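One protein chain omitted, others in place.
For reference, chains read A and B in written order, and residue numbers begin at 1 within each chain.
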Amino acid sequence: MKRSALTNPYILILPGVLLAGFIVIWPLVQITEIAVSEVNRFGQLRGFAGLENFVAVVTDPAFLGACWRTFIWTVAIVVGSIAVSMPVALILNEDFHGRGIARIIMMLPWAVSLTMTAIIWRWALNGESGMLNSALKALGVIDTNIQWLAQSSTAFPMQIMIGILVTMPFTTTIFLGGLSSIPDDLNEAAQLEGASPWQVFREITLPLMRPFLNIAVVMNTIYVFNSFPIIWATTQGGPANSTDILVTHLYKVGFRFGKLGDAAALSLMMFAALLVLTLIYVRLAMREDKS
Amino acid sequence: MKMPTRTAASALALILGTAGFAAAEDVRVTVAEYSSLTGPYFEEAAAAFEEQNPDIDIQIEVVPWDVLLQKLTTDISGNANADLSIIGTRWLLDFVDSGIAAPLDEFMDDEFKGRFFEAFLSPSMMDGKTYGLPVAASARAMYYNKDLFEQAGIETPPKTWEELSAAAEKIAALGDETYGFGLQGKEIETDVYFYYGFWSNGGELIEEDGTSGLDTQAAYDAAAMYKSMIDSGLTQPGVTSYSREDVQNLFKQGRVGMMITAPFLATQIANEVPDLNYGVTAIPSGPDGARGTYGVTDSIIMFENSEHKEAAWKFLDTLFSQEWRSRFTGGEGFLPVQGAVADEPAFADNEVLKEFTNLLPDARFAPVIPGWEEIADITSSAIQTIYLGEGEIEPTLNDAAARINDILK
Partner (left out) sequence: MTRKMRRTIWSWLALSPLIVLILFPFAVMFITAVKPAEEALQSTWWPSTFQWSNFIKMWGNTNFGPALFNSVYVAVASTLLAMVVSVPAAYGLSRYRFKGRGAVQQFLLVSQMLSPIVLVIGLFRLVAWLGLLDSVESVIFVYAAFAVAFSVWMLQSYFSTIPADLEEAAWIEGASPWQALIRVFLPLALPAMTVTAIFSFINAWNEFVIALTMLRSQESYTLPIQIFSLVAGRYTIEWELVMAATLVATVPVAVLFAWLQRYLIRGLALGAVK
């Protein structure tokens, strides 16, 4: 084999690892330092605090609620988007008239920045001026305006719905990539042998889709867990913190109340939680792959 | 475009060998964006100032209000703050306590001090020192829709909360699409909307013993009063989804009879719906005649770590001249903070503004305590819980008071 920079993997990976490492590790060290320090209102360090900041985070009455909702939020959107994207990808993988257009439409939510999507929905969900209410009224679904964002029982499901809608394009793209890697003859052979479409899906498609499903679960969990704009732009976690998830809680603690020590501690805890969850999932997925 | 003058000036400075003038001084100014006019106004003021002071270069950084505090926090924590900044005066104590705001007294002479109304300058004075200059001031008053009042057969605007309730009932009876009293229940100043009723009942945010006043009878009564208005359909439905702007929008559409807000609504109405027939009156009083409006000022502070204090001060001196104050106050719809500006016909003959200035003796400013934003958030949450009917009034408020007391300790 000829020697070249191309055959030395260390040289190949060095720039990428340096760039990512610099941007991730340096700030992480900073945050760790803040988390164990006494910090004034403006993030200036004023001595060692031990675990005080962590205790303050956990004893905050809003913390447990935010944890629980983060769990619901993440699971609902990750599962929901997979449940929506799988059939969409299966349909888009078939050959039909206007498939190109259908694919473009399915990708559209992606073309709008998340912040803007959230702003549009905030406007559309407005109780009196919002166009969702006027549309539903015109269709005869409702008689009186629903104040969507007034209480968490309507606001939170709406936010989850928006979350699924914006997560769908990415998930569908991943799945489409997976589906196109499955040779057509495999499906055809199975069909010739008399397998029903459901059987083909369960016995052939799904197992082959496993790695792509895993990518979707891991990536979406990370993104959704950390997703900020949808909730912030529609309700800011209100009313009465009833739509707060950890990220919006973090933002309030850090930047509105100026408790940067608590915020740094919370950041680390969130990071740790995500790390543990993802590693467990990756382990499980790998074990399944091997068996 | 400005370059030639600046280069010429620095060249001149070099020739003269005056070290102090050798380089243009950069003064960075963080300003809050009140409306689409804010940025252009400050850019213009900076340009005019630079014309007069070619050795100083003003950089304006316009920041949306919602993220101003966040930006200042990160800036200061990263040691990258500007030289001057607009802040909410209610945050000032935190800035002073941490040694971030510089006292301005050494720059101020009596003439400069005399430009301001005492009432607006005093909130930014602490321990006898002045830490901020009031840049934007407003108070709250009640707007009412004259046409709706006429249709409902109400002759005079309500003077007490009881009368307000009665008026709201008549207006709400006009139709499904009109509501009596616009009640804000979301985002910034949700707590303040509650304080109007709270103050009228004789409440105090911070009691004399330094604890929260939310666990007093005045707070219970105010909450009960608002809640009963919600329950009997006198307010717009779903109050917890209405931010201040949302309620204002309803008012502009002529769909709520009354709402309490700041002078800037009048400016917006003049621009957007000039035909709206409305009046402005005092905030209703409580059973014992007590009343209170919310006085709020934003201040410009100078940072202690600024290396260009002299130059920054020069810019402040220009900014607080009558000409520039008058343009800002008129453009944004704030109250004049300077006597000379208030005497200008545009302000002195303005009926709406008069209503607001008349209320100033009753004005209460946010108390000078640390952690104001967190206290406001706790209060807002408690009130939202009550509005939603998810908590009993007394326990909810007592709980909030206990949490606030923890912060005040």
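Just so we're on the same page, a contact is a pair of C-beta atoms (placed from the backbone, for glycine too) under 8 Å apart; a residue touches a chain by one contact, two chains touch by 3 or more.
From a predicted model like this one, the values you see are computed outputs, not experimental measurements.
When the full complex is taken into account, the listed residue touching the unshown chain is A:84, out of A:84, A:190 or A:204. For chain A, the list of residues touching the undisplayed chain reads 1-2, 4, 6-7, 9-13, 15-17, 19-24, 26-31, 34, 43, 84, 87-88, 91, 94-100, 102-117, 119-124, 128-135, 138, 165, 168, 170, 173, 176-178, 180-181, 183, 211, 215, 218-219, 222, 225-226, 228-229, 233, 247, 250-251, 254, 260, 263-264, 267, 270-271, 274-275, 278, 282. Contact between chain B and the absent chain runs through residues 30, 32-36, 39, 59-68, 70-71, 74, 77-80, 188, 245, 248-249, 252-253, 262, 264, 268, 272-273, 332-333.
We adopt the following convention: only the chains that are shown with their structure count from here on.
Across the interface of their complex, chain B is touched by residues 40-44, 61, 126-129, 144-145, 147-151, 155, 235-236, 238-241, 251-252, 254-260 of chain A. Contact residues of chain B toward chain A in the complex are 67, 69-70, 72-74, 76-78, 94-95, 97-98, 100, 176, 185-187, 236-242, 246, 249-250, 255, 370-371, 373-374, 377, 380-382, 384-385, 387-388, 390, 403.
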